[in-house]
Structure formats: C-alpha cells, structure tokens
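Only one protein chain is missing; all other protein chains are in place.
Now for subunit A:
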Amino acid sequence: MSDTHEETIAFVRESEIPAAPPPERQAGAIRWVRDNLFSTWFNAIVTLVALYVIWWLLSGLIPWIVNGTWEGSSVLECREILQGETGGCFSVLRERWSQLLFGFQYPPSLHWRPTLAFALLFVAVPPALFFKLPRWMLVFTAVYPFLAYWLIWGGTIITPVFAAIGLVVGYLVFVRVEKRSFMLGLFAALVAATVVWWFGGVIADEFSRVARLRPVASRAMGGFMLNMILGIVCVSLSLPLGILLALGRQSRLPVVKGFCVIFIEFIRGVPLITLLFVANVILAFFLPPGTNFDLILRVIIMITLFASAYIAEVIRGGLAALPKGQYEAGDSLGLNYAQSMRLIILPQALKISIPGIVNVAVGLFKDTTLVSVISMYDLVGIIRGSILASTAWSGIYWELWVAACAMFFVVCYGISQYSQWLERQLRTDHR
C-alpha cells in the first residue's frame, strides 16, 4: 500500500457538495446529425441508403397524389383527364363515397341517421374512456346503444325502449335475489327480462307507428358503417365476457373452470372465418324455419365469442402477474370474492393487460372485414363485390384500397394512442 493511499484513507467530509445541474447537452443540429446519422462509416452508408429509399417512395407517391383527379364518373373519363400522366383516380372515392360508408342498399335519403348515430358516438364514448369527465355523462353512454339501434335500424322506438327496460328489470331482480343464491338470481333475472322483452314485442307490434323511423333491414347494412357497428359492439361485449372467462378459468369450482377452459381452448383453436360460416349457414339450418334471427346478430355473437376467448387469455396473464399478496391482503381485510376482484385484483390486472387487450381489440376491428366472405357488404365487400365489379370503376385498385387502409388506420391508430395515454394515466407505481 502506498503512502499516499494511507494518507487518504482517513477522511472526514466537512462541507456538503451542493447539488449541481447536469452538464448542458452539447446541442446544435449539425452536432446531432453527426452523432446520430454519420457517426461511423457504416451508419453513414445506412443513412444514405435510407435517404434514397425515402426519395424513391416519395417521388412515386407525391405525383400520384398531387396529379390525381377528383373529376370524372368512370375509369375511362379519369384516364382522359390524366392523359397518360401519373396520378390517382380519386374520383371513384368522390362518386362512391356514400357506398363506401353505408353500403349500396342503405337508402340514401336515410344516410343522416347512421351519420347522426356516429356523431353521437363522440358524446357517448368519452365518459367511458376518460374518467375525469363527470360521471353523470355515463347516463348517455348507457342510453346510446339503444338510441343508435333505433337510428340505424329504424322501426318504432318501443322496441329499443323495452330492450333497455328488460335489462334494467333483469338487473334489479338479480340484485334482489342474488343475496339468496347467485345462480337463482341469474335465472330469475333472465326470466324477468324475457317476460319484459316478450311483453315489449307484443306492444311494439301493436303500436308499431309510435315514434317510427323507416325500418332498414340488416341485409342493407354495409360499408364502413358495418365494420364500425361490428367492431364497437363486439369489443364492448367481449371485454366483460373475457373478464368473466378469465376469472372462471381461475375458479376453484371444477365445473366452472372446466367450462371456461374448454370454451377458450375450442374458440382459440378454430379460425374466425369458419365460425362466421357457421353463423351464416349452420345456425340458420338449426333454427326453426321462419324464425327471424338476424344475420348481423349472429355475426356479432360469433365475433364476440371469438374475441372474448382471446381477451380472457390476455387478462389471465394479467391476473397471473399479480403477486399472491394482493389476494391475501384483500382476504385478510374481510373483502368477499366479488369485492376483492372488483376493487383490488381486476383494476390492477386490467391495467397490466391494457396492451394485450388493445391488441385484441384492434385485431378484432380489422377482422370484421372477414364478413365480406359471407357475402356481407362491409368496406372490403363493397370495394370487391360492388365497386371493382362495376364496369365504370374496374381496375381502380390503388385508390380504393389505400382509402380503405386509411379509414381503418385512423381508427386503429386512435385506439392505440388512447391505450398509451391510459397506461400513462394509470401508472402509480413510480418505478
């Protein structure tokens, strides 16, 4: 050991070192470019190649967009206007815009109804997504599904009103009876709701002119509207169902657990498209002839079941990630199962599962285009089956598919941004 070291080994600090700000970043654009883009000869080459690729893409894309024409009512007129120059034939979007949105069978004079329903969506959804909004706004969120149904499908308002009343009555009965037995409560609620619905059906037939909008059949639904209907309904139904399945899979009761496991494994093992064919053909085959079991309803059921199985597995991952101590802490405070799930376990498990749930939701929304295979005219169906098949617009692939991609992208990117915002909001662990 050296002498100097011996001298320094005894040390007493006499003054505190004041906290200082970190050294200022050596800023400047040129410095940044040199550090990040041209730091080594390899990086420089990669940068140059990337720049070339970007230039190449843009040099194709920009003229296509800028030169593109919105005039003309067929592909031939389009070509005439363009006169051999590069350019998109966007006139197809202008001319068929309402078909892309609503399908070709929805009466054009009634397009204001789904448009209004869509506008009201922006009032109904925010209270459910942003918890800082006042809670009373959720009342409209609860009313919205029935209102939207009435607007889009039309008919007398009595039908959706009784559908809502049936749910409320069922819930009230459940709360009353559930104290005695959970299963009895479920059963009683189902009976009560069915009675109300049946009664509502009778009244709706009797007074079918009360607050009546011109009815539109499910077959007439199409375009992006159909994708939105299926996407929104299926996501909002499959989330609660997925939670129940995930909890059921953890259950100590062998029957519940067994059912959930078999359901999840079966649904996950089957392609969605086969389920859609089942919904389209086979369900109708089993139902007694003459029963009016709506095709969209059948498709909604199938997609919901499909998505809920995936969501259940995502949430199961979230449940498994929670330390056992959280369950024990809830138990030791005397919370019962429902309370500790609702107040302690699920808020945390769902928070962990947000990326996975959003992943499933986005996937589900895009998978709604599969209904085009069972001859429903959603956005993809209308482009393939109606617009491209027409003599006026055959061969206009790029413009239509880019437009379809853009419409889906806007929605999916919105969902993704929301989920990232939500994750930041819910972060309380300060890791």
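Methods note: a residue touches a chain if its C-beta (ideal position, glycine included) is under 8 Å from a C-beta of that chain, and two chains touch if they have at least 3 such contacts; residues count from 1.
FYI, contacts and distances are computed from a predicted model.
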Listed names "Nitrite reductase small subunit NirD", "Glutamine transport ATP-binding protein GlnQ", "Alpha-D-ribose 1-methylphosphonate 5-phosphate C-P lyase" or "Protocatechuate 3,4-dioxygenase", matching UniProt entry of the absent chain: "Glutamine transport ATP-binding protein GlnQ"
Selected from A:N43, A:N67, A:S208 or A:Q339 as touching the chain missing from the view: A:Q339
Omitted-chain contact residue, chosen from A:P347, A:G363, A:G395 or A:G414: A:P347
Which residue of A:V143, A:L297 or A:L426 touches the chain not shown here: A:L426
Hidden partner chain, residues of subunit A it touches: 323, 325-326, 328-329, 331-336, 339, 343-344, 347-348, 351, 426, 428-431
